[in-house]
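Step one of this worksheet: look at the structure below.
Only one protein chain is missing; all other protein chains are in place.
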Amino acid sequence: MLVFLAQRLFAALITIWIATIAVTLLIHLVPGDPVRIMFGGFQTTEAELEAIRTRLGLDQPIWRQYLMFLGRLAEGDLGRSIVGNQPVLDILLERLPATLALTLASLAVAIVVGMGLGFLAAVKRGTWIDSTAMILAIVGVSMPHFWLGLLLLFLFSVTLGWLPVAGGDWRSLILPALTLGLATAAVLARMTRSAMIDVLDQDFVRTARAKGLPGTLVLSRHVLRSGLVPISAMLGMQFAYLMGGAIVVENVFAWNGLGRLAIQAVLARDYPLIQGFILFFATIVALASVVIDLLYAVLDPRIRYAK
Amino acid sequence: MTEILLDVRDLTVAFGTSRAVEGLSYQLARGETLAVVGESGSGKSVSSLALLGLLPPRAAQVLSGQAMFGGTDLLSLNDAELRRIRGRRISMIFQEPMTSLTPVLRLGQQLTEGLIVQEGLSARVAHSRACEMLERVGLDAPERRMRQYPHQLSGGQRQRVMIAMAMLVQPEILIADEATTALDVTVQGQILDLIRDLQAEFGMSVLMITHDMGVVAEMGDRVLVMHRGQKVEDGHVSDVLARPRAPYTQGLLEAVPRLGAGAALRSAPRDTAERRVILRADGLRKSFARRNWLGKTQAETHALDDVSFDLCAGETLALVGESGSGKSTTGRAVLGLMPLDAGRVMIEGRDLRDFSGSALRQARRHMQMIFQDPFASLNPRLSAARLVGEPLVIHGLARGQELTDRVADLFRRVGLDHGHMTRYPHEFSGGQRQRLSIARALATGPRFIVADEPTSALDVSIQAQILDLMRGLQQDLGLAYLFISHDLAVVERLAHRVAVMRAGRIVELGPTDQVLHAARHPYTQQLIAAVPVPDPALRRNRSALAYDGEMPMGPLTHVAPDHLVAQ
Partner (left out) sequence: MITGTQDLARDLANAGVVRQRGFWRGLLASPSGVIGLALVGVLIITAALAPLIAPYNPLQMAAGPRLAPPSLAHPMGTDQFGRDVLSRVVHGARLTLLVGTVAVSLSLVAGLALGLLAGYAGGWLERIFMRLVDVLFSFTEIVIALACLAILGVGLTNAMIAIGIAAIPFYARITHSVVLVEKSKPYFEAGIAAGAGHMRLIFLHLLPNVVPTLIVVATLGISTAVLAAAGLSFLGLGAQPPQPEWGFMLASSRDLISRAPWMMIFPGLAIALTVLGFNLLGDGIREAMDPRQRRRQ
């Protein structure tokens, strides 16, 4: 168990480490002169551009830049945004709570709706409940986040007027969380159904029934517990997709989180901010997957009791 | 007159439009064992699952019939009523011990939950009853077992837990559905003994569902033979096995390989004087290490441990053993398909390690392989002619018209039709595919062929044909075979010498007749005793099976000129 945990933490560190290399390389892969691209729009002289290059360390050999980057990173310095000239870390931290609120609320929606629907469909396999749930799920999987968002916006804000179109309070969280949550729920419902059906077809379910246990006990004790194992294994990736989806959804609802920031940064070619965002994103996803792997280990004795 | 406990009449079960069981009737008396025997798809399992309402819902349907048990018709009960009988008065054990227990729950919970829910026992009473039963079925440290999870037990241990679970409620009928099929033969023998002992002790009736005539002879009082969902014949085991009336039963019994009948079929052993060693394995070692994430070795399993033997031109040496004994690993190692930790493989006096990559590839024309699964070992995207010709092309032995002629010649040699050359593997039958594999192995004119369970994926009748073909080729071409098999009866028909492997070591090596009929090592004796014999008069030698002393696993020592046994 401890070995497993150490292994997962190590993997997370590797992910973050590779992300640091990737963001350092990023700026060097830009065709042409990144400084000119970033500042070309402003009134700048050649000398000023040279000064910026020195300040960003772009005149140094690349390995040197990487070491400098790591050194600053250790001090919590991710550089300064080109557009606002604020420290990148401050900007990211300021936007983080909004994104976390959105992803966690969506995750809750996804788990309740998705896993519930999937479990129901698996248990009622072959009935109209199953078909309906699975039609909903495939439509949901095919639905672009941004269109679903616009449809919900049109329905609840424009037509019914129940919820605000934009804003910052909790009421304006409902629609984005619903959008992202339902889209993920569709994926989760399909995964849950197939995982549960795999379990229902297992010999041990027949053993439990042969023991004469009531159906509900077979489902709750033997089937659900066993089915949660493969599902929790897939949850880590789902969280990453949720974070990715948040980038789009935040832009639909003008929700001021990291995703909105990222798009603005790419459009403005604000490289320090883009670098910071990618690093930040990779770190959150890596840490979340450690947490989810822990959950997985708790559910599966084969891992908990591995030598 | 014995009391009839279960009376099944005219049972018909359908899967969709096809009938899995049709008009089946039988009776089971108190305390007796009824063996239901048939091949896969004969409906033998379906018929008993139907009794307990355990068929996959929706997919299967009971169309008609009655199953009277203690005055009620099981087939007319709803699930709640059936639950009072299922797992209480009728228990069941299944084929796959590896998958029949819930992996995420402790054994204790799985053992006791039936008692708690069904009999209303307190957790504590249920716990102590379960512990007692675990001990009764031969598991040590029951308290510890109760806290364990299924993955911490071996297959045989899990099947013991399943039996304990079934016996806890002291059922009137125990249904054992291919309960020993997935186990190694020695474990199978132990489990069968356990079931028989429990039956004597608790006096329940047993419905033994099996495909194995040996198990029938071993366990059954009466036998019911099923074929395509219907009863073919039934009667006392001794009658049916000695004088089968139905042609189907006769065929089934004839196809069973019998130890002791194969010697006459073997080709004459080569004269010792002209023995020319073409393959020498010398102290082969291989361990598979499980490494942790830092690459540090955590656990080692010795797949091969000091394995040495010679293979001479024109002879067949059989490697026998149970799964995991290292026999297949040996086969792959001598072909250089797997790196060794230590030891050397000499091909006609040259060390395999001395061959560089391309030289090794060239050397492969002298050593070929026939695989267990002929379908999987043939590239599905190549035609039969290309498959057979491939070794010739690789080694640059033939091209153009000559290639075509030689391929055609190989087809003729293994008894395949010329017209089949343009077909693809999936268009052949299993036996034909194995002929293709053999043709492919013969293409380069090898000195020896490693045959890894070449007949175990085939039907019994086809098996005999392939063995005949291999023997004929050996006589004509002077081939040597390293024949890997778990089936002693098959080995007896082909091998001149036998090496018995256990846990990565050879424990006994000698001429076939001596090893199979005058075995010296207790493990060999166990292996032979465990082979079920379809003759109730010849029930197994229980004392050999029950051997529980330390198995001698030391170096091989001569007990006769050609006969070596581990000390």
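Going by the order they are written in, the chains are A and B; count residues from 1 in each one.
The rule is short, and it goes like this: a residue touches a chain if its C-beta (ideal position, glycine included) is under 8 Å from a C-beta of that chain, and two chains touch if they have at least 3 such contacts.
This structure is a prediction, so every number in the text was calculated from the model and none was measured.
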{"item": "Touch criterion as defined above, residue of B:R364, B:R471, B:H496 or B:H563 at the omitted chain", "value": "B:R364"}
{"item": "Selected residue (touches chain absent from view) among A:L5, A:V30, A:I174 or A:A233", "value": "A:V30"}
{"item": "For chain B, residues in touch with the removed chain", "value": "56, 59, 332, 335, 337, 358, 361-362, 364-365, 368-369, 371-373, 376-382, 390-391, 394-395, 424, 426, 437, 440, 444"}
{"item": "Contacts of chain A with the absent chain, listed as residue ranges", "value": "11, 14-15, 18-19, 22, 26, 29-31, 37, 138-139, 141-147, 150-151, 153-154, 158, 187, 190-191, 194, 201, 236-237, 240-241, 243-245, 247-248, 251-252, 262-263, 265-267, 269, 271, 274, 278, 281-282, 285-286, 289"}
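We take it that only the chains that are shown with their structure count from here on.
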{"item": "Whole-Å gap separating chain A and chain B, where each centre is the average of the chain's CA atoms", "value": "48"}
{"item": "Chain A partner contacts - residues on chain B that touch it in the complex", "value": "52, 54, 58, 79-80, 83-88, 91-92, 94-96, 99-106, 113-114, 117-118, 149, 151-152, 162, 165, 292-293, 298-299"}
{"item": "Residues of chain A that touch chain B when the two form their complex", "value": "3, 6-7, 10, 125-126, 202-204, 206-215, 217, 221-222, 225-226, 229, 299-302, 305, 307"}
